[in-house]
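Below: one structure, written as structure tokens.
The complex appears here minus one protein chain, its other protein chains still in place.
As written, the chain order gives the labels A, B and C, with residue 1 at the start of each chain.
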Amino acid sequence: MTASERAIKWSYMDHWRSNGPSGPVDQWHSHKTMSAFLKQIKATGFDAIDTFDFRIWQMYGDYGGPAKYQQVVQDHGLERIVNTFHAADYDLRNYAPHLPETHEFILEDFRVTMGRWSEIQLDNIIVMPATLYYDMEPVTEDKLKYTAECWNKVGEITAGYGVRLTCHHEFFSGIQSEADIDTFYSYTDPRYVSLFVDTAQHCIAGVDPVALYNRHAHRVSGFHFKDTRNVATGDDHRHRPDSEIMAPTTGKWFYEMGTPHGLVDFEAMMTAVRDNGYRGWISVEHDKANKQGGDYSESTAVSRWYAKNVLEEIYR
Amino acid sequence: MKDSLRWSYALNQWNVRLDVFVRHEDQQRALKTVSACGFDHVELASGTGRWDNISRPEVILLNHGSHSGFLDFLRRAEVHGVSSMFWDPQAPAEEEEGYAFRTTANPDDHDAIVEWSKPFVDFLAGVGAEQLVVRPVGSAWMTPPLGADGIKVIGDVWNRIGELTSAAGLGLALHYDCLGAVHTAGELTALLEATDPATVGLALDTAEFTVGGIDPVAYYREHADRVTHVHLKDTRYADTGEEYRMPGAESTMLKGGAGRRIERWFYELGTEGGLVDVPGFVAALRENEFGGWVVVESDHGGNPAELAMLNSWYLQHELGVPKR
Amino acid sequence: MSAIRWAYAINQWKPQFDDFVRREEHERALKTISIAGFEGVELTYGTGRWEPLGNPQQLAANFGSVAGFREFLRSCALDGVSSWYWDPAERSMEHLTGPLSPLAEADVPAIVDRARELATALAELGGSVLLVRPVPGAGDVEPLDDDAIGRVAACWDAVGRATAEHGVRLALHVDFLSALRRDHAPRLIDRTDPALVGLALDTGELTVGGIDPLAVIATHGDRIAHVQFKDALAVDDAQEYLQPHAHWTVRVRGGAREVPRWFAEPGANGGLVDFPAITRALLDAGYAGWIVVESDQSPHPAASALLAGYLVQQELGPMVHEQRKAAV
Partner (left out) sequence: MAWTKWSYMDHWVTETPQGPQPPSFNRASMDRYVKQLSALGFTGFDTFFFYLPVYAGMYGGVPGFERYLQDSGFDKITGIFSAYPSATRYTAPHVRETHDRIVADCTNTLRMCEGLTGVENFIVMPTSTYHQTEPVTDDTIKVVADLWNRVGKLTLEHGMKTTCHFEFWGAIRTREQIDTFLSYTDPELVHFFCDTAQHTIAGVDPIQLFRDYRDRCTGFHFKDTKNVDEHEAYRTPPDPELMAPQVTRWFYEMGEGGLVDFPALMKEIVRSGYDGWLTVEHDKAELGGGSYAEATAVAKWYIDNVLAEAEAEVRAELEAAR
């Protein structure tokens, strides 16, 4: 069966570390480390990669721009770059979607960003739709409405480039509870704002990712399939200054799918993907896999093994 | 791998020390990595003691109850069988008379070595493997030079074991390595001539040959009829012709303790500066319609999962082997 | 009378932005520094919430206050912070500012303010030296003419005056990519006020830059306000530092030769720096102050700290003691 006949193709979200002579490096360290990364992604059977916005500087500096970098990706047998993740510095002073006075700054950021990417065709630009939780609380109806207005406008800009604006709800972001997510989507325009389901983040936030997906399936434009072993408790989601790495309860939130003791029900998730008739890309992510003795190469192999041997049996 | 050649992957690169690669979940992760890379058979390497529980036949059975229990364990990771197993009778093991030191070069040791081979033969037959891959002789630095008679003595014991493997439906493959007392192409050919072609074959390891100064492609073309097993790996260095004779060459040469102080010799396929003509060698295998197992390995080095994936990429993209 | 104190630099523990964020990791690193025989730790400036030790705001966010961090250091049996390294070209998420340049007169007030902030915290942490990157990399600016040198000198004089108010000395840290590398460092030093501005002698950076640290001690010994001991494993003899973005292409990637590692802890295999000779020269020049040992980056940070500790305990420390005894 060729890739074009498959309903689902697999993309790899480019978190990665390997051990260099001076300590851990990422794949952007050199052309050699990039090549070794892409070879490994391809060897396990991924079809494409996702990346981060902030990598664009290295794409320009080291490869001559996104198109030329994508050519390197293709030279390793991968199809293309599917999505990019826009990791912004949220700050109440100038970049907070729930504060209308910062919106113009955010819109300008996207006008510039989309221009930078315009030489290749992306499917999605993924954002965290809110600031950190502790910077947004209390989360009120008004704040959700302002936030929705902001992303409606941003989505219009990205649509002009043929790219979908899609929201990824971190467990420590201002919009992470089931009720707030539902309210947020009720205020956003389906033409301009989509949902990107990260199985682990929802699970950590105590939201069932399968039910969430089923409820919003028509708005979903992609997935991060990753696992977790812990649900956030107490103030984990609003820990200052940081929840993602510094929460006292949990040293490592994220694991590759297929990990023992994982909380995400991927078989149910894949069944839902099938039953909702989704066709297209699923991204696999396991950020910070190298923490606590872990290893990116192995996590990548194990997660792709799981996709092939368990999930593709359900839907492919 | 979907190919006329049969590909397998060696697990030894994960088992780098005595107290690692012991927990079943660690082994499952390695097996899944191998499987995700497109390999569905593995080669095991023998060891000793309770922590070599995917290495030593008795210990494997203690862990999994039976041959089929072990195969079930492999199949959980979608690995469908064991191609082969490596054994060095010169390496002391607690199961072999409590770390007794014996060598094939000594005829007085032969009865014991034949006895020691039996758990391997039984185990490999039990799990449906095809080849017992053995180190035919100890290191050159530990042995006085072998004359023609010496080589014949070594051939004798392998002929005896070859009868056992044959009777169990297995092949016996002598694995040349770069430190062995059988070192030159001439000595190796003499050893092959001293063994029965019907029961004893050669395991050709591309990197070991290259380090030892034998061209693997040329040797294969000359002796294709005797080659029954292949280890495919690369190296960046060849011996100067002398280093293998340094005392403690396992460490002084292969771990860079002396000589040119090269701390790592063996590498994955496609490594920068690799000396093995891998495409040429694989082409020769295809021309001769090689029917045995081609086991990919990279020995100890960096990160095992990374090495497995880079090897897989090389097979798919440089050798054009479709994954499935 | 020599009063040399030994510290170790924290930067080697943070190879990537999401590493070395949790408290327990900091605790283990600081205990390792302490037990290896060092009294103090040198911090490196950083910004944002994954840089808990990067700036005074983050220290306060993580430890309640700067004093809270000092308590934490003491609980790890470290006396305090020796020094802080800051490159004004690093942005600040806390201040919402981008790169600042000592060449731009408009940036000088902000540079002075930021330095004052760091010096205030340093004083509270027991530190005595603020290290700065005095100018950008050679490949990233126009060649420095006399006028430019004058502007830079004025900037650092102003900064030195501000830090001195807190009892903190300013030390200019010339790295191997610096636009000052060729022969501008003496020109700049000569135009600054010796009472306000000193030189940081980094053995590794100088050696990679093809400059003999002993020669610097001979000509500018009286201006040395801070010392960093790290080893060099290669020399940039092809002048690759003149390329644009050399920080990335040369320092991180190793340039055309792909040097796997420029720097290591003192005494590493293949190291080019003669530490006993440099220690002797510093003692002879009457140097008093911190010697901060570092490896810059390391595949194995704890091992680097212990190996450096061995060298200091067995060889370099005793040289200092001898001198002290002889002086009494």
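Simple rule for what comes next: contacts are C-beta pairs under 8 Å (C-beta built on N, C-alpha and C of every residue); 3 or more make two chains touch, one makes a residue touch a chain.
Quick caveat: nothing in here was measured; it's all calculated off a predicted structure.
Trainee: Shown chains touched by the missing chain?
Mentor: A, B, C
Trainee: Going by the contact rule already stated, which one of C:5, C:247 or C:300 would touch the omitted chain in the full complex?
Mentor: Missing-chain contact among the listed residues: C:300.
Trainee: Taking the entire complex into account, which one of C:11, C:34, C:203 or C:279 touches the absent chain?
Mentor: C:34
Trainee: Kindly state which of the options B:107, B:147, B:186 or B:247 is in contact with the chain not pictured.
Mentor: Counting the whole complex, the residue in contact with the absent chain is B:247.
Trainee: Quickly run down the residues of chain A that touch the omitted chain.
Mentor: With respect to the unshown chain, the touching residues of chain A are 19, 291-294.
Trainee: Contacts of chain B with the missing chain: which residues?
Mentor: So the residues of chain B touching the unseen chain are 16-17, 19-20, 22-24, 49-51, 53, 59, 62-63, 94-95, 97-98, 247-248, 251-252, 255-257, 261, 263-264, 299-302, 304.
Trainee: Which parts of chain C are in contact with the chain that was left out?
Mentor: Residues of chain C in contact with the hidden chain: 28-29, 31-32, 34-37, 76-77, 269, 299-303, 305-307, 309-310, 313-314.
One rule holds for everything that comes next: only the chains that are shown with their structure count from here on.
Trainee: From chain B, which chain is the farthest off, judged by mean CA positions?
Mentor: Relative to chain B, the chain with the farthest C-alpha centre is C.
Trainee: Cα centroid separation between chain B and chain C, in whole Å?
Mentor: 51
Trainee: Taking each chain's centre as the mean position of its Cα atoms, how many Å separate chain A from chain B?
Mentor: 43
Trainee: Taking each chain's centre as the mean position of its Cα atoms, how many Å separate chain A from chain C?
Mentor: Centre separation, chain A to chain C: 37 Å.
Trainee: What are the residue numbers in chain B that touch two or more other chains?
Mentor: Residues of chain B touching two or more partner chains: there are none.
Trainee: Do you know which chain C residues sit against two or more other chains?
Mentor: Within chain C, no residue contacts more than one other chain.
Trainee: Could you please specify the touching residues of chain A with respect to chain B in the complex?
Mentor: 18-19, 32, 36, 39-40, 42-45, 76-77, 258, 260, 295, 297-298, 300-302, 304-306, 308-309
Trainee: Which residues, counting only chain B, touch chain A once they are in their complex?
Mentor: 25, 29-30, 32-33, 35-38, 77-78, 272, 302-306, 308-313, 316-317, 323
Trainee: Taking the touch rule as given, give the residues of chain A at its contact with chain C in the complex, in rising order.
Mentor: 17, 19-26, 29-30, 61, 89, 91, 93-94, 240-242, 245-246, 251, 288
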